[in-house]
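A protein chain is absent from this complex, but the other protein chains hold their places.
Chains: A, B and C, in written order; residue numbering restarts at 1 for each.
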Amino acid sequence: MATNSDSLDHLRRRIAEFAAEREWNQFHNPKNLAMAVTVEAGELLEHFQWLTFEQAESLPRAARDEVALECADVLLYLLRLCDRLDLDLGAAAERKLALNAEKYPVEKSRGRSTKYDKL
Amino acid sequence: MATNSDSLDHLRRRIAEFAAEREWNQFHNPKNLAMAVTVEAGELLEHFQWLTFEQAESLPRAARDEVALECADVLLYLLRLCDRLDLDLGAAAERKLALNAEKYPVEKSRGRSTKYDKL
Amino acid sequence: MATNSDSLDHLRRRIAEFAAEREWNQFHNPKNLAMAVTVEAGELLEHFQWLTFEQAESLPRAARDEVALECADVLLYLLRLCDRLDLDLGAAAERKLALNAEKYPVEKSRGRSTKYDKL
Partner (left out) sequence: MATNSDSLDHLRRRIAEFAAEREWNQFHNPKNLAMAVTVEAGELLEHFQWLTFEQAESLPRAARDEVALECADVLLYLLRLCDRLDLDLGAAAERKLALNAEKYPVEKSRGRSTKYDKL
């Protein structure tokens, strides 16, 4: 059984309540929310832009905490976006995994980062 | 109880297995994964770039399906990133909601999109 | 004749000197610079995320100044990236305009935001 914070639907409801209490639904058009997802992804990326691979794998504790919160921002806006579009994010993730399994057969893609259309 | 696809931890394990089977962990450095999250966010954004707010709220069925899969891509790379950094994404989301409740008190932020540092 | 600040090559040299003086070439790998372009694009985007179209067209003076500087950041990292890859950004822009003229014939694309592969 999932704990509360492990459940996408629980988190979706939490962020929806947060927005409703502040009367923010007027700003939460899908277009704006797709922008917000990207803005937060950019903030996440900023943490890594000058790091070596080794540094990226061994972030200092403070940076790691900040990165966790940037990841949270991406997820929360993603859940808001799916909510406004009436999309089931978890079901979409399962569907995408199934599609990827077809596009990237184990035999052809093992150890290769090649995009499926060039495999 | 969460269904499987509603559980972040279930999805985290599914995408980890997918990567392991293909020996992709060599590419899944946190730096690269932060890039992948942003690349997918950009693909999500592309669907909305020329739309009016009305169009963004009433996507045709085919576009809606594509948007769902782009959202899935963002989530899956986000879960991969958190996995490689040993971060609990759901817990981080709860923590961020608590921090936002402090930064955006209902009384001061009602009906306003102003950033907390200018409230 | 172009004034200095109108010349891409002048700006390319200025930012290259700036980096060399600070011994930043060690960080300015093309991978990192592509990240920096995207991070700055995200900061530019942030200014617009909650705005209506009308608000985006009539930014207050302070916001307009900030937007100008975000645009500058994108351009400067773009010039750094092209410099490190020995690419001529202006020539690439001319080439892209020519390609777009083929992909988007006036007759077929007039008044339509449809992507070329769906025209």
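In this text, a residue touches a chain if its C-beta (ideal position, glycine included) is under 8 Å from a C-beta of that chain, and two chains touch if they have at least 3 such contacts.
Keep in mind it's a predicted model, so treat the numbers as computed, not measured.
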What shown chains does the left-out chain touch? A, B, C
Extract the touching residues of chain B with respect to the undisplayed chain. 27, 32, 35-36, 38-39, 41-43, 45-46, 48-50
Missing-chain contacts mapped onto chain A: 35, 38, 42, 50, 113
For the chain that got dropped from the picture, name the residues of chain C it touches. 1-11, 14-15, 18, 21-24, 26-27, 29-31, 34-35, 37-38, 41-42, 44-45, 47-48, 51, 53, 56-57, 59, 64, 67-69, 71-76, 78, 81-82, 84-85, 87-97, 99-101, 104, 106, 109-111, 113
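Quick note on the criterion: only the chains that are shown with their structure count from here on.
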Euclidean distance of C-alpha centroids - chain B vs chain C, Å: 26
For chain B, what residues touch not just one other chain but two or more? 35, 38, 42, 113
